[in-house]
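Here the complex is missing a single protein chain, while all its other protein chains stay put.
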Amino acid sequence: MAAGETMGMTTTYLDAISQALREEMRRDSRVILLGEDIGVFGGAFKITRGFLDEFGSDRVIDTPISESGFVGAACAAAIEGFRPVVEFQFADFVTCAFDQIVNFAAKAYYRWGTPVPVVFRCPSGGGFRGGPFHSQNPEAWFTHVPGLKVVQPSTPYDAKGLLKSAIRDNNPVMYFEHKHLYRRIREQLPDDDYVIPLGCADVKREGRDLTIVTYGAMVHDSLAAAERLAKDGAECEVIDLRTLVPLDKKCFLDSVRKTSRALVVYEAHLTGGFGGEVAAIIAQEAFDDLDAPVVRVASMDVPIPFSPPLEDAVLPSADKIYRAAVDVLEY
Amino acid sequence: MAAGETMGMTTTYLDAISQALREEMRRDSRVILLGEDIGVFGGAFKITRGFLDEFGSDRVIDTPISESGFVGAACAAAIEGFRPVVEFQFADFVTCAFDQIVNFAAKAYYRWGTPVPVVFRCPSGGGFRGGPFHSQNPEAWFTHVPGLKVVQPSTPYDAKGLLKSAIRDNNPVMYFEHKHLYRRIREQLPDDDYVIPLGCADVKREGRDLTIVTYGAMVHDSLAAAERLAKDGAECEVIDLRTLVPLDKKCFLDSVRKTSRALVVYEAHLTGGFGGEVAAIIAQEAFDDLDAPVVRVASMDVPIPFSPPLEDAVLPSADKIYRAAVDVLEY
Amino acid sequence: MHTEPIYLDPALDRTAIAPVELVAREDLLTWYRVMRLTRTFEQKLAALYRQGGILGAAYLGTGQEAIATGVASVMQPRDYFNSVSRELAAWFYRGVEPKHVMARWFGKDVPPSHGRDLGLFLADLERYGLAPYANAPMGSWLPSGAGYALAFKLRREPRVYVAFTGEGATSPGDFYEGINFAAIHKLPLVIIVANNGFAYSTPVSDEMPVKNVADRAPAFNIPGEIAFGNDIFEVRRVARRAIEHARQGLGPYLVEFKTFRQRGHGEHDDMSYVPAGLRAFWERRDPLRMYIDYLQHGGGMTSDQLSAIDAECTALVEEAVQYAESVPYPSPEKVAWRLYAD
Partner (left out) sequence: MHTEPIYLDPALDRTAIAPVELVAREDLLTWYRVMRLTRTFEQKLAALYRQGGILGAAYLGTGQEAIATGVASVMQPRDYFNSVSRELAAWFYRGVEPKHVMARWFGKDVPPSHGRDLGLFLADLERYGLAPYANAPMGSWLPSGAGYALAFKLRREPRVYVAFTGEGATSPGDFYEGINFAAIHKLPLVIIVANNGFAYSTPVSDEMPVKNVADRAPAFNIPGEIAFGNDIFEVRRVARRAIEHARQGLGPYLVEFKTFRQRGHGEHDDMSYVPAGLRAFWERRDPLRMYIDYLQHGGGMTSDQLSAIDAECTALVEEAVQYAESVPYPSPEKVAWRLYAD
């Protein structure tokens, strides 16, 4: 399902997240929100605008700047029967609550059998001149922490359906929403209360010549590259992982078995990024089907710089994906 | 250089680390130590026993339990001309200083051109019934942070030479020392002031049939598996990466070009571990040379459990490596 | 820096117990049973550790039993608490069975952890009100304590969360962030600091710039009180006030009990960093011995009565070891079970 183009009754990625939160809060009184400036102000990105009025200060809790403190509190409230959704003002500050997420949220159920149904909303990603501390894509760290689920939607439809699933899930879920998609991507959403199960990748474009495995903002750049390749006569299959943990291996392995070529695209830094995991899985499990090396396109291994020409050089783009795809196709 | 077997004038892995620290402190008065209980007590593992007496409390600084606080302080002291070596009591608590490492230490030089010559010693790894919070191998997180170097020695010789290099390096270095090797591995060390440059892998065993790429404690298990395979008639090359960042790709790619088969072994959790990065590099850059899929052996994706049969089930072992190697060899 | 030669504020000091309430004989004996059972259990644990029967490490609360017992004795059944590593007595007070604890130290297959976590830690909200948290990173239980207390407040339940902590664990940022959050929202969080003078080997003077942890309470605009932790009556008196304050919706309350751990940080630690004079000083203030003195004199118990309880405890501990030996290890086949909740 690609992003809709019509502007009529369409919903932005940002509003889709907002809708999911509001509908879940109406549906289930155990859902509470914690985060900085989410009350009167409606959050740095206005996702919770109006929520304080509708749900009150018991359920929309403005926190001091203490990520570790309110993450720990949210986890405990989750164990005690609430379903907290925590907003990090920027994903970059997840580092300040790293211990509580990694050592408390992720491990409690394995150790004690007490579920920790909490969602951490992390506005992530670059492309809007945010500089080194407001542009990071830290999802890979969390894929390496057993006990966490990791979600990263690319479209309004997915953002809404996946956030609902995340809130209803009984495990701690890291939900990465890409800031650069907030107001840039819109599409028509169904009226019904749909959910998208965690662990299901989505074929955003079908093709037989090359499989592009990607997620998050890079889905759109990959689709743009695929359009251009189609003009050249090559049909790419674009697979949007949607959730990294649990990972829908079958979806992309089936595709690679069909196309025999794979390109893995992600916005995070190349080295140690989750695309390495995906490439390793393809290399191990689809070895006999491959006609070309598995190639990765990702951000360069430097902090994300502020200045436009520098940031553009660091981030992957449709153009870079296109060129890598050509190489793989011509191999 | 495999671990020595003689017990005469041999040095343990633990003592090798201690020696490197002491020699560097004698050599360079800018080297200072910070950590919990490292003074009178000599540290939880006694690495700094006697250091307080020799170097005084200006250079051996016992800290309160405030990982973020003393890591931030150490980074600043480094910028200001000292060469701090920080001891985490266990690598597991690096999560409490994650922000200062990831957002301050790693990025300062790129942003400002101010070097941050600090070493973070992280006693890591399982195998001694430490349970979920005293057994973790968190190196992969840091390989995904541009600006950090990441070191993980497997032998006393390497531990000493790499720690000296790390201290003399002008960048923040994450130095993972495996607790289970501390007193288990010993070898004879040269008398001279040798260093091992960061970024050079080491062929710990030569072979032509299969390349095992590994690091840290798993070097020993891989060597044990290789011995057993040798009895079966297969000669494995065992490559010890020694430093993950910078990564000596050439060393293992050359080996894979020779053997045409690769097994990647690491003690961290399978998913999102650094072995995935290595496998992805092999799959991309040695594609034409591979006669079999690149296979990984690593810890299961669960917190490290305390109980012996559970921990044994989770951790990789010589036996598991052997079995995976047989599969790759027979492919 | 080193601990000063004054081992306790003279105002707090006493070598005999000062009863401040009328208590039923039964209660007096219950507290005795809990403290004695804890002492006996931990002595056995230490012996097993030395013999190699306990893997990893063993941590005792010897010398601090009056705090855990006294605080637990003034909690309500539906209150929650967390323990760190010196509060085994509180587990026993709340009904945890010794054999269960021993089986956990052995890494055996008993719920709720099934060998996954160390014997040192236990979480079981339903049966004992024992709250899960991230065991190892110090101070991490203050934010989670605030979270349980938040849940109580949101539900308008008159319940209290009691966070036991050592004084060393008051240095990490989590201590500050957790209490800050609780104080802003006036959550029912009681912080019981057992200040035993050392964080592992580090004396208080290297840990903090204030003399007392309670000196930090004004930073949160909450009451902070200092008391002698080895007199169970004193512990009860102060803890009761703190808990009732929190239960009334007046917000967090911090109590600092001065005490001493008579064993190392863990049994691998020989305590060489503790001056001999300090050890001797505190041995004369052993909470169990002081309590026995009281029971046999002011309390009106005979030594026979106490001996009977001692024998009971010894038997329970022996039984615990036998049980622990007899229970199977968890099956490695179940190692991947229960990672994610459905």
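Per-chain numbering from 1; labels A, B and C assigned in written order.
As a convention for this text, a residue touches a chain if its C-beta (ideal position, glycine included) is under 8 Å from a C-beta of that chain, and two chains touch if they have at least 3 such contacts.
What you are looking at is a predicted structure, and each value in this text was computed from that prediction instead of being measured.
Checked against the full complex, the candidates B:Gln19, B:Thr48, B:Ser68 or B:Ser307 give a single residue touching the omitted chain, namely B:Ser68.
For the options C:Met208, C:Met271 or C:Leu339, the residue in contact with the chain missing from this view is C:Met208.
Within the complete assembly, C:Ala219 is the residue of C:Val20, C:Ala219 or C:Ala311 that touches the hidden chain. Residue-level contact of chain A with the missing chain is found at 36-37, 39-41, 44, 62, 64-69, 90, 92-93, 95-96, 128-134, 300-303, 305-310, 312-314.
The chain not shown here touches chain B at positions 32, 58, 63-64, 66, 68-82, 99-100, 103-104, 107-115, 117, 146-147, 149, 170-171. The chain not shown here touches chain C at positions 171-177, 180, 183-184, 206-210, 215-216, 218-222, 251.
Operating definition for what follows: only the chains that are shown with their structure count from here on.
Geometrically, the chain at the heart of the complex, using CA-atom means, is B.
Between chain A and chain C, the centres computed from C-alpha atoms are 42 Å apart. Averaged Cα coordinates give chain B a centre that lies 37 Å from the centre of chain C. Of all residues in chain B, those touching 2 or more other chains are 92-93, 95-96, 132-133, 300-303, listed in ascending order. Multi-chain contact residues of chain C (touching two or more other chains): 116-117, 134, 136-137, 173, 339.
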